[in-house]
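Here the complex is missing one protein chain, while the rest keep their positions.
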């Protein structure tokens, strides 16, 4: 159950900090589009801390990374949503995550002896760094924004960071797009305590986790519940469940909203089939994919018609 | 829709006659077990006539053959239930159908020059007839009972018929079990106009017909709706649909009662999936098969729990 | 195993007699199209006798009815193919089975007091007979041709029979198409001892019977083996297996030839999956259905490519 008795009214949005990272930019964009009155943003040191701030009621919502097109899913978010009091996703945001090579104004590549960043960012730019700064020492920092701050402070010569961080710390971008694989995108999700669900828009996603028994074909049965109702999955991942050897948890995104008959029906089937199911939200999809057209036989009308027919059959009326 | 305005109150039971056939014996047994007040039995010349008598309201119910362990299903019954106003099966009866070789008292096998019966019965006893009466001429009659009547009347020397017919016409059974494959069983069903369904007993069957599109995998999808809900089929047959080339109709018996959550849910799914579905009844199973145990996850409680959970999810409550 | 030591060289074709039935016409047509040298046709008193003539080697092949669009499948053929030494279907023939009302020249409907035919034919024409000959007595005979013969002999006034029989016995057709449901078609199959299979034509059918365990989902698994390989079924029927309660046998026709990779692969899967499988032939389809297009991923090339790839993988070569 959601925790009650908040120490104070929620004052705004938590996000995975520090300031100057991609998440801050994403959040600013999102709160504007939501028309939020209180847009105050509170950077948090970790995904867990951001989620805890929502669970405790200290913040109204948290924007946390769910997956990255290069790095894959973010376990801290996956697990953080499943462990502890219920939270639900109410929005998703896709953010291009380009890296710049940021230096103090006037610095040239030849002068760079140390290049700093968060290890993930360093990993995503490794080949380009070796090419552009062949002799430079690579120095890990707590975040990409922290690297920019340290370069501005003169501790290091160059930072691999977001353009927003370079700007914030008065640095110049020596290289505009440093990633080995350009075009990386991070998917953030806005997480809140359960409450009124976002309205269906006709192009929604639903996120759910399900724990299934260690039986050959169990996953097949689970997926059949979606497929038979014409529901496409957009993501599926098996997650080990630490406590129980051989028992798997699946994290699933599917098309549609739980208010759609076919999605609600599929989730109810999962509830019967699975050892455990947790609903993690239905929300407007924010990628540029239109979604599969819904076959007539799995539309809301078809479900309503079938239910009405079944009622008549059970009452012994004409069939 | 059931026809209204019966010309007269239904006066009893129609059955596939004539008198002296297996169906009459089955019906007598059934009406006793049902505690029926009006047990009047009206032999009909055909399955279609028996069903028509129920549809018109002339009879309360009809007992007609559905399948035979040797001859297979009875198309006239299959098609008769599907074409025309709705009818539903409310009982099934399994009747051993042994054939005797009936003669006038005193006749010996050596004296038998003609042996009469309905062609189906002759077909089921062909080898034994050739063995017991190698020189006899085989003569078709309209029914096995008619053969007995004609033997009693002196028209023919021997009849292949039910023991009940031999008895009724004062004949002796020269051979007690004449069938080539002993142990044949016919399954009769009692058919009525739609109305209050028989109560679930915990060991029921449900009959349904479904027309599916001509698409590879369409039948697979149909069967998956049963299998995912843990419902066993006890009979399935494809029937050509005369009007539409490449469109198949399936006649299906499954375990369980439409009042069971899993069966109702599966039938509703068929209603969405199929071009056409006709419910043909839920009734106590009368074979000696106990039925598959129902897995917990497809029991009524599991369905009720899943629905309650879905309602909470949709209302935005703890999940 | 096929029986060896034929008492004599096969001399031609067996068929379900007597002469003057639909089967004879179908056979004549078929043997001409096959270019058979020895077209001698031997009428047999039953399906079982026709099949026995092939098993014993007395005849080269037998033409027997498999299913009728009104009456459904023919159990004697189904069971006759499964019990006993192996036989395979090598051809199918679809024959329209129209009934005429045949009388001696000069007879009018008003003069008809008795109308004779095989009970199946009488059943298929019941409503029309009642309409055209309201007062006539219906008399069963051993075959439709036998009815015609008896009318010609003056025993009865009218016969319900094939046009060919009316012609053969010098009768006139008072009514040209007497069936209650016009357009009935019977599917005959030509059955031989196993031997070289008919060449694939690109539009073939394969017939097989499979016995599966009494387990929920067993039929689903069986059908999945076809569906995953893109193979459409054109007929499926459950048949009770007399000996084992709760064990079902399925009689299946599918598109394609066992020489096709996808069909062979599916049948091999059935051989693993099922308690029993019997191959009953691959042969050119004779209906006017073009057959489903074969998806590239289940074409012969795809199978060959996959096998070649697997061989490389197992040999540890580039993958």
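Letters A, B and C mark the chains in the order given here, with residues in each chain numbered from 1 onward.
The rule we apply is simple: contacts are C-beta pairs under 8 Å (C-beta built on N, C-alpha and C of every residue); 3 or more make two chains touch, one makes a residue touch a chain.
Note that this is a predicted model, so its numbers are computed, not measured.
Considering the intact complex, the chain excluded from display touches A, C. Taking the complete complex into account, C:197 is the one of C:197, C:211 or C:286 that touches the chain left out. Only one of C:221, C:237 or C:255 touches the absent chain when the whole complex is considered: C:221.
Although one chain is not displayed, subunit C still touches it through residues 1-2, 86, 88, 194-197, 221, 224-225, 228, 258-259, 264, 267-269, 271-273, 277-279, 297-298, 302-303, 305-307, 309-310, 313-314, 316-319.
In the full complex, the hidden chain is touched by subunit A at residues 45-46, 48, 67, 69-73, 75-76, 78, 118-120, 123, 126, 138-142, 181, 183, 214, 216-217, 219-220, 223-224, 226-227, 230-233, 235-240, 242, 245-246, 288-289, 292.
The rule we apply is simple: only the chains that are shown with their structure count from here on.
Shared contact partners of subunit B and subunit C: not a single chain qualifies.
Put simply, the C-alpha centre of subunit B and that of subunit C have 25 angstrom between them. Separation between the centroids of subunit A and subunit C, computed from CA atoms only, is 60 Å. Centre to centre, using the average C-alpha position, subunit A and subunit B are separated by 58 Å. For subunit A, no residue reaches two or more other chains under the stated contact definition.
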